[in-house]
Structures are given as structure tokens and as C-alpha cells.
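Shown below is the structure under consideration.
For this depiction, one protein chain was excluded, whereas all remaining protein chains were kept in their positions.
Take a look at chain A:
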């Protein structure tokens, strides 16, 4: 893995010559703890240049996006284990590919797509060779977590109460037996 990372670093700094305009900003996304799809859609918006007032659909004017901590990206539900080609395997092979594919598939499929791909630099950890550029961190919009479904909530409440029980009681079995039927009712 260390060898692969070193190779990626060189490649990441290399392709910069092809990108013409350098009036672009360098936006830094921290993927730690972010949800994969939501992060990818924000990145796609920035890479297309859609948050600028000078957006032109036939020109590629997006900012350079650097994504850090790609291996800490999260996924909700049971997606980590339940997919056919598991997410876990892909993370083991090459954690940057997950985010790159997610963003690429969110970009419009036209002639500018490859150029936009070149503007995306993803790094699995926090180190990146672009330390000397003027970087701008990107603040994600606040995330609205949906309410837990009732069954999950009940299970969580039960688990919490079980933990509290174990902390409170000092080992009397009778006490536990009395408390348990009260809860389930």
C-alpha cells in the first residue's frame, strides 16, 4: 500500500500542466466521516463550476478539487457489507477509486467530462503535495439526518436501557427479572 501511495503522489502532481487556466481556486474537501454520495454530489457541483456566477456550459471552468482522507468516507445503512462487489474490497484495493467513480458518474457525460476528471485529486490520507498553493477549505452544507425508523428506535432504546440496567444493578437476579417484564410492557 505504501508503494501505491507514493506512485499516486507523483501522478497527482504530474498532470497539472494540461490544465490551462490558473485563475482557479483550489478547494479542499475533507472526506472524513462524510457520506459518500452526498460528498460526491457537492464535489461534482464544484468541479463543474456551477457555484460561480461566470458559469458557462460550454467551457470547463471548475475549481481544482482536492479530497483528503478518502479512506474515512462513510456509507449509511448496511451498504458496507451488503453490496455484491463489496465496498470493503474496493476500499482495500484503492480507496480513491470509490470517490472518483462516484463523482465521475455524477458529472454530465459530455466532452468536458474527462477534463473535469483531471481536476479532481483524491488522496487517501491527509497528506498531499500541494501544500504551497493557496488552498481553500470547503464547508459542507449542514446535513439533515432523517429520523430513525420506529423499529430501529425501539431497538436502540432497548439497548440503552439494557446498558443502564447493567450499570445500575449490582448483581441481584431478582431485581433484573422484575425490571425486565416492566420494560417490555
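One rule holds for everything that comes next: a contact is a pair of C-beta atoms (placed from the backbone, for glycine too) under 8 Å apart; a residue touches a chain by one contact, two chains touch by 3 or more; residues count from 1.
Here, contacts and distances are computed from a predicted model.
Missing from the rendering is one chain, named in UniProt as "50S ribosomal protein L20" (options: "50S ribosomal protein L20", "NADH-ubiquinone oxidoreductase chain 5", "AP-3 complex subunit beta" or "Trifunctional enzyme subunit alpha, mitochondrial").
From the set A:57, A:108 or A:129, the residue in touch with the chain omitted from the display is A:57, counting the whole complex. Remark: the residues of chain A touching the chain excluded from display are 50-57.
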